[in-house]
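Handing you this structure, nothing more for now.
With one protein chain held back, the other chains of the complex are shown just where they sit.
Chain lettering (A, B and C) follows the sequence in which the chains are written, and residue indices restart at 1 in each chain.
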Amino acid sequence: MKQTALTDLNLLARRPLFSGRVWTALAVAVALLALLPLLNLVFPPGHALHVSAYAVALLGKFMCYAMAALALDLVWGYAGILSLGHGLFFALGGYAHGMYLMRAIGRDGVYQSDLPDFMVFLDWKSYPWYWSFTEHFWYAMLLVVLVPGVLAFVFGYFAFRSRIKGVYFSIITQALTFAAMLLFFRNDTGFGGNNGFTDFKRILGFDITAPGTRAALYWITLAALAGALVLARLVTQSKLGRVLTAVRDAESRLRFIGYDPLGFKLFVWTLSAVLCGIAGALYVPQVGIINPSEMSTETSIEMVIWVATGGRGTLIGPIIGAGAVNGLKTWFTSVLPEYWLYALGLIFVLVTLFLPTGIVGLARRVAARFQENKA
Amino acid sequence: MTSTHIESAALEGGPSGEAGYGRVSPKGLDTSHGAILYLEGITVSFDGFKALNDLTLDIGVGELRCIIGPNGAGKTTMMDVITGKTRPTAGTAFFGQSIDLTTLNEAQIAHAGIGRKFQRPTVFEQHTVFENLELAMKTDKRVRPTLFSRLTGEQADKIGETLDLIRLRSEVWRPAGLLSHGQKQWLEIGMLLMQEPQLLLLDEPVAGMTDAETERTGELLNELRGRHSLMVVEHDMDFVNQIAGDGKVTVLHEGSVLAEGPMSKVQADPRVIEVYLGR
Amino acid sequence: MKRRLALKQLTAVSLLAMTGWMPQVLAAEDTIKIGILHSLSGTMAISETSLKDVALMTIDEINANGGVMGKKLEAVVVDPASNWPLFAEKSRQLLSQDKVAVVFGCWTSVSRKSVLPVFKELNGLLFYPVQYEGEELEKNVFYTGAAPNQQAIPAVEYLMSEDGGGAKRFVLLGTDYVYPRTTNKILRAFLHSKGVKDSDIDEVYTPFGHSDYQTIVANIKKFATGGKTAVISTINGDSNVPFYKELGNAGLKATDVPVVAFSVGEEELRGVDTKPLVGHLAAWNYFQSVKNPVNEEFIKKWKAYAKAKNLPNSSTVVTNDPMEATYVGIHMWKQAVEQAKTTDVDKVIAAMGGQKFNAPDGYTIEMDKTNHHLHKPVYIGEIKADGQFNVVWKSKGPIRAQPWSPYIPGNESKQGL
Partner (left out) sequence: MHIAAIAHFLRRFLLAWLLAVPLLTAPAAAAGVDPALLAPLAGDDTDAKLQAIAALGQLPEPAAAAVLQALGNDQLYATADGRVLIGTGGARATDPVTGASVDLPAGSGTVTINNRLRRAIEAALAGSRLFSDKPDERLAAARRLQQTGDPARLPMLEKALTSEKNEAVRDALLIAQANLELKSTDPAKRRHAVELLGETRNAAFRPTLAALTQEQGGVYAEPDAGVREAAVNALKQIDRHLATIEWAGNLFYGISLGSVLLLAALGLAITFGLMGVINMAHGELLMIGAYVTYLVQTLFRAWLPGWLDWYVVAALPLAFAITALVGMALERTVIRWLYGRPLETLLATWGISLMLMQGVRTLFGAQNVEVGNPSWMSGGITVLGGLVLTYNRLVIIGFAFFVVFLVWVLLNHTRLGLFVRAITQNRRMADCVGVPTGRVDMLAFGLGSGIAGLAGVALSQLGNVGPDLGRGYIVDSFMVVVLGGVGQLAGTVIAAMGLGGVNKFLEPYAGAVMAKITILVLIVLFVQKRPQGLFAPRGRSVE
């Protein structure tokens, strides 16, 4: 009898990636989202089922934010590493893609030069070395993954090796990001200074403002987001995921049972940075501009707030949080432009005080209440 | 049977440095001289204050050694040194004949075969009892293998055995945070056993336990005696009497060994009485 | 299981939040919507807030006089929060959701650049009221601020003149972004053409929000020992206060080293203790101190409006160049619409060229027929102790804008515009 007991122990230990219900929920959500651009393309404006291009563009943007939030949740929610520097990875991904988009403008710029306009007015005669090959889309995509990844790996390796934890880590990530922002603000750095990259014309030959291209970008973003969610879930459900939460809860204990946290932290930190970079890369063509303000302290902190609002350590939460917070922001800035900061600020305070587990946590509590009432 | 352990340790340790950050794989533990741990002339000083002062001590294979001593005698610091949390200012610490503990980090030492239980029970409160044991289980603990690891049948069996040993089978799916104090203590011991260490360091294993629990823990340790070498730091004299039997007891005082020998002899030692029992 | 459901509901709800609640300011039939796209929060709020208010004032004024083509104007105010992507998003919202006929907004070059693609894509109409670096000419934009040749170059000419102190050496001091960069590039070329050697030009840039000017002021002093020196400042609004404070306290008087600024107007001086600044200069196309009935009327209206709406510090409000440019822009748009008898963007753009308006700057200024820029007079003023400007030089009548500066290589072909 003991034997059987043990095997079912083993069976019980294996958990599905998502429960059937969640799978369906996700499927429905994805389908709904995927439908919107179609509604926009198929039905004429004014039609009851028409969805405005504005709404689609907005959602596309939010999904990029959601992906960044998801990435942040991996490190913060699971490994307990709070990064105030994810804006940097986001922006780097964006810039990497932006370099390609700038090259794709070709001679359609103001000065009909092969160089981007900002280089022309700096009197540069040729591309600096770090721009080489960026005319190739595949290479740009490579950079999108490598630049944030490598930076994160190197930075993370040293930071984690010297066991920088908690607040200290947060603050040096902030320092790093701030430094990067100043660097990119310099015109001499060669990334367009404060103006950054903008006025893109085409991507892979397609007109970047064409509704079709927009829809395509939107779908790619949606796919990437869904993919990222599944990937993140896979990681967090694995034994490695449990090690990460152990790092979060009792790192020193983990050492004494023979794990070296360095590698695990580094893995999830780099993974997160890469996801964030991809989000940034998807963001740029849809928004049409990337500039150093994406690296500002504010941006990175806002990302943290999306995660907190949605519920850290839940993966789905950050996605909801990013949508909710940005939705509110968009809404407030139009309906109460003078006072929206009060509203937003208040929400942040209330969330931290009364929803430590975020929207998802709230939902779970509510659901639990229901069940009790039923029982 | 120790040897089989060593074999498996060698196998599962894997080639060092493969994951990019050097992990030692013990080439079998050389305990030819019959001792598993040598501390020699260990000194640790924090800004002048000597927490350990020229401490010399060794523990035999399969021995159960009790360490007693008043607060601030340096018991915990000694464990910190052995487990690589604190680097000694001077002195050498060897695990077996060959492994120099002062050069390894916590994870490497744990991997080499030393398990430690803390004064305050520290388990992963968010994880279930099962997960706690699973995490502690002796296996390749580098990143990639961990990412792709699936639980095998015999691993599950091993967890099951430990569950029975520490009497937590009924709690197997509960988050460790919800366990009682005593249960946590046992879970932590259970985690040590999952590591299959050759040397266990137990820091006040019965602190805050009910008499029944203490009783049970004593039995548990006695079962372990011989299978593993144990070093138990304890205040509770009755408990020490219960487990020490005629084994050696070491009295620490102000960072160095004050007396050593069977409990009866130690208790008779006037200096010991003065600094410790005399209170 | 309930929990899962709740999750699903949440997803749905947040979807709603994103799509459903988009602001739908229901358009009453008899109104024309006007978008106002100025930052009311964030770093640029300092400068842009007052433009929002002037625009609202102007709209009230027009409505009071019967609106446009018998329709009332309805302002749609949004806050892009000094966040460039948000600028793009908001302009898209204004054009495609709120269906505004025209947008008045932006201050920084980057905000303009970020919205341009949107305006081109949706064929919207933007009025940009701030002096800028030029090197741009978009069909969908009308520039009611100064191009470099309507501000920077006359100022430098003045500094070199005997009245201006006959400066021989120049410190080009600016915040590191596109407007100062381009302006200084143009000025350097211009100075060369006047025979000034590179050794007599010192170009210095500071980061945004730079607040410690000790070293820079010291360097200016050092540089000034090399001969009669003037500073040409394109420092961005917020850094001016620490700069001038340092300058004043370091004892660099306008009589020794005059500073001419292109981004410092009455509004900025409200935030500075002007006593040490007396005699330093600014070049604009309008000063509150310009004497003419239209301007007095304009100032009166503004003060009254500020009091009526009791804006903060309504007692001390001032007018400045971008505010005037906003005012002029809205009125010219109104005229164009009435001439075109429609708010259709293309027709209005066609009608804009050649519009004339009797502006507070004391001239009946004209929108150029081809280049979307205003012909503007240039004034150079010295700061007075009361924070107003004492006009010490003015151009002979309005000057035509050269968005493509002839001093930038490659623009030769564009001089026709």
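In this section, contacts are C-beta pairs under 8 Å (C-beta built on N, C-alpha and C of every residue); 3 or more make two chains touch, one makes a residue touch a chain.
For clarity, every value in this text was computed on a predicted model and none was experimentally measured.
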Among B:T31, B:T77, B:T217 or B:Q267, the residue in touch with the chain that has been omitted: B:T77
Out of C:G35, C:P180, C:P258 or C:P377, the sole contact with the unshown chain comes from C:P258
Based on the whole complex, identify which of C:D30, C:D198 or C:D273 touches the chain you can't see. C:D273
Out of A:T24, A:Q112, A:S132 or A:S252, which residue would touch the omitted chain in the full complex? A:S252
Absent-chain interface residues of chain C come out as 40-43, 45-46, 48-50, 162-165, 176, 204-207, 209-212, 214-216, 218-219, 222, 225-227, 238, 241-242, 245-246, 248-251, 254-255, 258, 267-268, 270-273, 275-276, 279, 311-313, 382, 384-385, 390, 392
Chain A residues touching the chain left out here are 82, 155, 158-159, 162-168, 170-172, 174-176, 178-179, 182-183, 185-186, 252, 297, 301, 304-305, 308, 338-339, 341-342, 344-349, 351-353, 356
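We adopt the following convention: only the chains that are shown with their structure count from here on.
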Using the touch definition from the top, list the chains contacting both chain A and chain B. none
Per-chain CA centroid nearest to the all-protein CA mean: A
Rounded to the nearest Å, the gap between Cα centres of chain A and chain B is 43
Mind pulling the residue numbers of chain B that touch at least two other chains? none
For a test of understanding, state which residues of chain A touch chain C in their complex under the given definition. 19, 21-22, 24-25, 28-29, 32-33, 36, 51-55, 57-59, 61-62, 110-111, 113, 117-118, 120-123, 182, 185-187, 193-196, 198-200, 209, 287-289, 291, 293-294, 316, 320, 323-324, 326-328, 330-331, 333-335, 337-338, 340-341, 359-360, 363-364, 366-368, 370-371
Interface residues, chain A side, partner chain B - complex: 2, 5-7, 9-10, 12-14, 235, 238-240, 242-243, 245-246, 248-250, 252-264, 267
List the residues on chain B that touch chain A in their complex, please. 19-21, 23, 83, 85, 105-108, 110-111, 115-116, 118, 122-127, 130-131, 134-136, 138, 141-143, 146-151, 153, 155-157, 159-160, 172-173, 191, 195
